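Missing here is one protein chain; the remaining ones are kept as they sit in the complex.
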Amino acid sequence: MRALFDNNAADAAGWLPKVDARAKLALSVVAAIGSLVVSNIQGQLLLCGFSMCYALSLRKPKALLWAYLFFTLMCGMAMGCMWIMGQFMPSLNKAGFTGLVVPFLRMLTMLHVVLPMALSTRVQDLLNALRGMRLPFCIYLPAAVVVRFIPTFLADVQQVTESLRLRGYRLSPWGITRHPVQSMRLLFTPLLFRSLRTSEDLGIAAELKGLGYGKTMTPYKTCHWALRDTLLLIAACAVLTAALTLQMHLGGTSLGGMR
Amino acid sequence: MSELVRRYWSAHELVVIGVFAAAAKVSTLLVALAGGGMNPVSLLLKNLIYTTLLVVMLYRVRKAGTLLLFSLVSMLVSALLLGASITLLPAILLGALMAEASVALCGGYSRAWGPVLAVGVFDIASRVCSLGISWLFMRENPSLLMAAVPVVILGYLGAAAGLFTGYNAVKELRHAGIVRQ
Partner (left out) sequence: MLRCKNVTYTYPHQQAPAVRDLSLAVEPGELVLCTGASGCGKSTLIRLLNGLCPHYFSGTLQGRVLVNGTPTTEQTPPQLARQAGTLFQDPEQQFFALNVEDELSFALEWQGLGIETMRHAVAGAVRQFGLEEICRSSIHQLSEGQKQKVGLASLWTQRPHALVLDEPTANLDPESTAELALKLAQLKERGMAILVVDHRLYWLADVVDRVVVMREGRIEAEGDFAMLHDAELRRRFGLREARVPDARRTLPGCTSAHGLIQARNLTHAHKGRKPLYEDVNFDLPGGVTAIIGHNGAGKTTLARILAGLDQQQNGEILIRDQPCDAKQRMRHSGLVLQNADHQLHMRTVEQEVQTCLELAGQKDPEHVRMLLEEFGLLHLAGRHPQSLSGGEKQRLVVACALAKRPSLLILDEPTSGLDGANMNRLAAAIERQAHQERSVLLITHDLELLAGMGRQALRLPLISPRQIETPQAGTPARRQHGNTPSITAQHNNPTAQAV
């Protein structure tokens, strides 16, 4: 995630990083609606296939492979749980091939859509994206503050953990598991107080800068909506339409129930 | 300067919401990385810390709608930057609405236990609604949902503990002179 906060990182390859963050967000909404509504295998395969092409255009095959590994692990665990429960309640394992595959395809489609958004959206662009959305002040300001302070808190956490290492604490998954209360106190208390001091200082700065006293906001810079953003959304809608058409013609479960 | 506008939340209060949203994101990420994502203890701790921060934030900004705003901002940034799924947004918002309604019916945030009640209702309502969204994803094979239920329950136990640690944190902040009665 650090690479996201590096303002001077070399421009990532491909067209995806240049896509407006609003288009990516809209795409994820379209994908969410599509994957929820479509329930036959053919439609899901279509959605999954196109979303995979979208994810591959990120040109970060390693990140995608790691995501697939994690996904496979989660699926394996879910199947394992199902099998165990099926030993006690055989009725639970009555779902056919469709019942097994469609839910996984849904999750895979969402993975393909959120991963590029996370890995190709630079935090610098995020502030411009927030400006461009013309959000109300009550959403814009806290969102901008979150964007501003996530890198700072990550740096703070590094300092806190180094300070603990120097004192002689050994922070490890096993250590946290053995001493959860102490671990929470050690890791969390400095961050809590840091949050309070930061919010106080920044709140004062916000007052002095007159943030929110004006009625409207004039963005200094915004991301410009380009043709590729429009084409991306059109492509997404087209894929969704095709998947729904497949659903209508080939059949599938409705939103409300099982077959 | 253009005409002055009176806003429901002052700039300072919005900053508090933003800072705590950032802290919550970073803390939960840290615990998940340090403890391992599938570790039940880190799952508990993650939710405990999140809830604790939420309680402290609501004691700082004791206004109706704050929890709803926090949830919205948090999900928005998570979706844009951290790869969270936008499908959970309706569930989270519904949970927040239910929490706000509960507090409003019980006397508002000015009550001593108002923030704790709000977060308590939010924790359970948002989880139930999220399970509903998950059911929609897995409706062809609902037994898959069973695999998620223990994780959700464990997370909720952490969140429930977070209500107590959150209240204790506020007491500690009073002891430190940072939060006043």
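Residue numbering begins at 1 within each chain, and the chains themselves are lettered A and B in the order written.
One rule holds for everything that comes next: contacts are C-beta pairs under 8 Å (C-beta built on N, C-alpha and C of every residue); 3 or more make two chains touch, one makes a residue touch a chain.
It should be emphasised that the depicted structure is a prediction, and the values quoted were computed from it without experimental measurement.
Shown chains touched by the hidden chain across the complete assembly: A, B. The chain omitted from view is touched by exactly one of A:72, A:159 or A:245, namely A:159. Per the touch definition above, the residue from A:23, A:67 or A:202 contacting the chain not shown is A:202. Only one of A:67, A:127, A:176 or A:232 touches the absent chain when the whole complex is considered: A:127. For chain A, the list of residues touching the undisplayed chain reads 5-8, 123-124, 127, 131, 137, 144-145, 147-148, 151-152, 155-156, 159-160, 162-163, 165-169, 185-186, 189-190, 193-194, 197-198, 201-202, 204-221. Taking the complete complex into account, residues 1-2, 4, 12, 172, 175-178, 180 of chain B touch the chain not shown.
Methods note: only the chains that are shown with their structure count from here on.
Remark: chain A residues 1, 4, 21, 24-25, 28-29, 32, 35-36, 39, 77-78, 81-82, 85-86, 92-93, 95, 98-100, 102-103, 106-107, 110, 114-115, 117-119, 121, 123, 126, 129, 137-139, 141-150, 152-154, 157, 171-173, 176-177, 180, 183-184, 187-188, 191-196, 198-199, 202-204, 206-207, 210-216, 253, 255, 257-259 touch chain B in the complex. Of all residues in chain B, only 1-5, 7-23, 25-27, 30-31, 34-36, 38-39, 41-42, 44-45, 48-49, 52-53, 56, 60, 69-70, 72-74, 76-77, 79-87, 136-144, 146-148, 150, 165, 169, 173, 176, 178 touch chain A in the complex they form.
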